[in-house]
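Missing here: one protein chain of the complex. Every other protein chain is in place.
What follows is subunit A.
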């Protein structure tokens, strides 16, 4: 018993190269058939690679967009208001003030910084050009929170806010529409007929996760906006407060602190509905992550079906091949091949078939992904993992679907096999 095992292992070990050679010859003998058999695996693997590349590209775009908002951000907006029994949507009441923002910055330990904002839309005019855009009034902290530097000129300073200076920063889209390719810094624009000096041009942010253009905006100092641009009955109110937490881990703690502080400041006790609400922007990230997970799952399902079909094709052809080569199997057995030698030979053939198919599929899928990114200008990412997973998977398909035919070959009776015509 013991002697036999050594004998077997030795046999298997020595023959590996030879087995590979025999398998390659068998595949070469039926080139067309081998190719057609591989086709299922080729298409399956190519689809996996291409879809994974496109999916990874999509995830990359989403994460870039999320990063463009800024990290660890909490948004505080005024709550809904009730006017004569009619409830008006959230953000409609004017309960938040710039003092709330200052208090948050001073009293919440988990908050790094906070910036009050007011928002309006209006026409901006330069020379004979005009453009309708979003006008944001805010403080210099805003650009730290959103990690948004200028590409030329300077950003807003505290003295601009304090002095209610008539200066503004342009988003890229606004600059393009009013100035074309000339540098807008130092030029005068009129916002809602009020003249402002352009002091800086903001860096390009691109699309937000919701698909809006983040560069279609003009920033002015908060107090300037409150006095000159936003008609409000309460001059000190703000539309929203943007808050940056000290770290991602402190995000929910900061949110709680802000809630507690504002409830105290707005004298909201017990079950009274607060007149503000907070929103954590990492929620958007969770949603995006979930959708990309669902997408991966879908791709995985499609891929496994195509590989299943490919694998069945392999099994089918291997069974035909075993029948066709019954006599060869008989010869090999008569000459001294053990069951395991025959099993190994046919398994090797099946695995070689699927692995070559897998390699071709990987190349094809990669090429397909490149074409997609060229034509649709959609970024694609081919990761080392996706390639190695695809390759290992193709081998596994060979092992799984090659086993039954190989076992059938190994189980043949040499006398019958030799007599087979």
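We take it that contacts are C-beta pairs under 8 Å (C-beta built on N, C-alpha and C of every residue); 3 or more make two chains touch, one makes a residue touch a chain; residues count from 1.
Following the convention adopted for this analysis, contacts and distances are computed from a predicted model.
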>> Can you work out the missing subunit's protein name as recorded in UniProt? Choose among "Response regulator", "Ribose transport system permease protein", "Periplasmic nitrate reductase, electron transfer subunit" or "ABC transporter ATP-binding protein".
In response: "ABC transporter ATP-binding protein"
> Which listed residue (A:106, A:334 or A:376) would be found touching the missing chain in the intact complex?
Replying inline: A:334
> Touching the missing chain, which residues of subunit A?
Replying inline: 4, 7-8, 10-11, 14-15, 17-18, 25, 29, 327-328, 330-341, 414-415, 418
